[in-house]
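Just one protein chain is left out here, and the rest sit where they should.
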Amino acid sequence: MSLTLAPTAAETAYQGFALPHRRQEDWRWTDLRQLLDQAYPPTNGTKASAAEIDRLIATDALAPFARARLVFVDGAFDKARSKLPATGAITLEHLTHGAPPSSARGAYDDPLANLNDRFCRESLRLTVKAGTAEDAPIALVFVSTGHEAVTTCTRAQIIVEKGASATLLETHIGGAGAYVASSLIEASIGDDARLDRVKIAEDGQAAIHLASFHVKLGTQSSLNDFTLTQGAKATRQQTFATFTGQHSNIKVAGAYLLNGKQHADTKITVDHAVPHCTSRELFKCVMDDQARGIFQGKVVVRKDAQKTDGKQSSNALLLSETAEFDAKPELEIFADDVVCGHGATSGSLNDDYLFYLRARGIPEDEAKSLLIAAFASEAFDEVAHEAVREALGELTQGWLINRKPA
Amino acid sequence: MADLDTIERVKDIDVDKYKYGFTTEIESERAPKGLNEDTVRYISARKDEPQWLLDWRLEAYHRWLQMDEPTWARVNYPKIDFQDLYYYSAPKKTPGPKSLDEVDPELLAAYEKLGVPLREREILAGVEGAGTRVAVDAVFDSVSVVTTFKAELAKSGVIFCSFSEAVREHPELVKKYLGSVVPQADNYYAALNSAVFSDGSFVYIPPGTRCPMELSTYFRINEKNTGQFERTLIIADKGAYVSYLEGCTAPTRDENQLHAAVVELIAHDEAEIKYSTVQNWYPGDKEGKGGIYNFVTKRGDCRGHHSKISWTQVETGSAITWKYPSCILRGDYSRGEFYSIAISNGRQQVDSGTKMIHLGKNTSSRIISKGIAAGQSDNTYRGIVSAHRKATNARNFTQCDSLLIGDKCGAHTVPYIEAKTSTAQFEHEATTSKISDDQLFYCQARGLDQEEAVALIVNGFVRDVLQQLPMEFMAETQKLIGISLEGSVG
Partner (left out) sequence: MLEIKNLHASIEDENRAILNGINLTVNPGEVHAIMGPNGSGKSTLSYILSGREGYDVTDGEVLYKGQDLLEMSPDERAAKGVFLAFQYPIEIPGVATMQFLKVALNSQRKARGEGELSTPDFMRLVKEKSAALNISQEMLKRPVNVGFSGGEKKRAEILQMAVLEPSLCILDETDSGLDIDALKLVAEGVNKLRSPDRAMIVITHYQRLLDYIVPDQVHVLSKGRIVKSGGKELALELERNGYAEYVGDAA
């Protein structure tokens, strides 16, 4: 059914860009027409004070671990607040005249990337040179001050050349006001190359976070991706990962720590376009109060993509009777010699676990916190960088401390 | 627009002329081609239906006019011209084969393998004289058996009859329950069925009664000519139990391309309904020509507390299967089950699954789905498990496995899970794999040929579901699985 809907205030501000809505299958649980409840015109540069910006940047939990740090403020690259890569292994280009889609972009219909295409005015391109191993992480810090109800569009292209490896830390932070943060990351991982990515989505409590991550992998390459979703009023993030070379592997993991009326929807498509690749997805979603978590994972195995090994797992822990979880773990398989599977569970804290801990003398609240942290931590076990992994644990502890006792 | 036109046209028709115009039609064997309000009136008149049922059909028809054909399922077929179909025809009198000698040898070979008795084979193949007229005695040896059978059911107060008969004899029950689970405008095909349904069956089990027999064998033959738009309504009153088996393991040739049936089940307090289906309609030829489009709406309403509805299906036939037998778990402590084997071969397309809608407290559901894709077929499991905010302690377990045979088919899993309460415990697991070469080799090393080996392994794969079938159908179904997969290897 193709209904023409009258444009909403937000769509008008986007010059008629049609936002996806729940009648579209991929958006059944996240209706952007409803979520973008007012006009969020594209930003014209920051209006926030330097002190305000510095205060926000200081909240970046991953700051201590990066050697190079590239800071965006309200959609614009802020060179002064950045620390550029010092080694010759990485080249950085600042593209200001529009930002063409990179070759990493798949043929997917991605309204979020389209929105970003339309309004993004500058971007960064990071190239990790062939054969170089960049051990120290490179950080991308996206700050939205929330000073005005605007849309900030940011994008970065990451090219990890043949035989190279890199670790990317990505933080999204923001002020208290309402805003829309649109983020697009496009990554190409060359043959024998490796990319580790850790993203922390911690936008302000009135923010709407819309992110797409498009990635293509060459032969014998690997991607190890992790996202912690903790901030924003509403989040929709999408990963489109495509294998273009054989014997490669992907790990995509994530954790939700949501409370209040937060809404977070992650959609992941892993496309096994070639044989002999492995993919693993693991999402651990914790929802308290009236929060709603959504996980949509899809493993596609194309014709002739034999010997594919694809597994997907999403687990929800609902801490309040009014919290909610929706999942759509999908398999689309056109090759026979494959091992694919998914598992999804939803439930509250396990009474048996709780009793066992209490029977050993651990008070109830502490026992609950221990179990919640253990639940979430399974998702960041795969994060290779130890200090970053510990920082994720601390963020979890912080979230638990702020959690109102039931 | 369309319905406005119709209303105008109906106004213009002089009532007497209208009646007259249809008298001759009534004498003829079928309604004119195409679907409009007159077709609906014709069907209703032909069946001597009361006004309320005609009104009900017409309402469905008008709702249907405003609906769109669903496109979300993973099935592809040329657009159906709904004006190019016949919506009513009395049992066919077209000449059939005179004896089994004239029947397609392939079909006969299939019967042979299934072990279908000779007499029954004739009926299934549509041999003249063996057909519907004496259908029942072919199975039961004599008409008197049917009488005994009916008498025995009547003794326990069970009503089991054709839908038309139920409309005549038990209008209050039909009126009360018809459309109460699948409303007229539930979906495109259900609306179509509501407007033009031909006949079907009606079952009512009175309170505290355990239906003394499987309502099955009877239907093995009788179902044959109930037509494209079948309507089934089964009510189990408080504390009642019934097991109902629809369909037939033997392949049936049917010229009707489009089938849009509706099945409604209602289980009151502590009642249980077990509904099993074996569907083996014509799947089309090797190139995908012909074959049945099977667009079925099946839904059970666990209306009472501690009620239970269990669906078991073995789907091996049809060119397209679009079917989601579902349970609305309304009563506290009610339980829904869905056990499915869906086999696709050749160019078949299956999009099937279930919905378990948890509304009441302490409700539970279980889904075991086994999909087997071979040839160039596509086999999709699509299902929803949802727990309403008030469905405290809802439980679901879903196991959804797919097996691929050959590299030209597709197996897909599209589950939706919606938990709106933390007290709901949902567990969903799915796997997709192929028959391991080791297993095949092992079987072959013990002397099985490849096809036998595949059939054996597949039967093991679907064992959990097979066990849910009534005993007498298990063995036949096992053979049927083997036949359905013929030509899938090698």
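Labels A and B are assigned to the chains in the order they are written; within every chain, residues are numbered from 1.
The criterion applied here is as follows: a residue touches a chain if its C-beta (ideal position, glycine included) is under 8 Å from a C-beta of that chain, and two chains touch if they have at least 3 such contacts.
It should be emphasised that the depicted structure is a prediction, and the values quoted were computed from it without experimental measurement.
Undergrad: List the neighbours, among the chains on screen, of the chain that has been left out.
TA: Every shown chain touched by the left-out chain: A.
Undergrad: Of A:Ala176, A:Ala374 or A:Ala387, which one is in contact with the hidden chain?
TA: Going through A:Ala176, A:Ala374 or A:Ala387 one by one, A:Ala374 is the residue touching the chain not shown.
Undergrad: For chain A, which residues touch the unseen chain?
TA: 351-353, 355-364, 366-367, 370-371, 373-375, 377-378
One rule holds for everything that comes next: only the chains that are shown with their structure count from here on.
Undergrad: State, to the nearest whole Å, the distance from the C-alpha centre of chain A to the C-alpha centre of chain B.
TA: 44
Undergrad: Under the definition above, what is the set of chain B residues touching chain A in their complex?
TA: Where chain B meets chain A, its residues are 68, 72, 389, 392, 402, 404-434.
Undergrad: Please give the residue numbers of chain A that touch chain B in the complex, ascending.
TA: Residues 1, 25, 303-304, 306, 316, 318-348.
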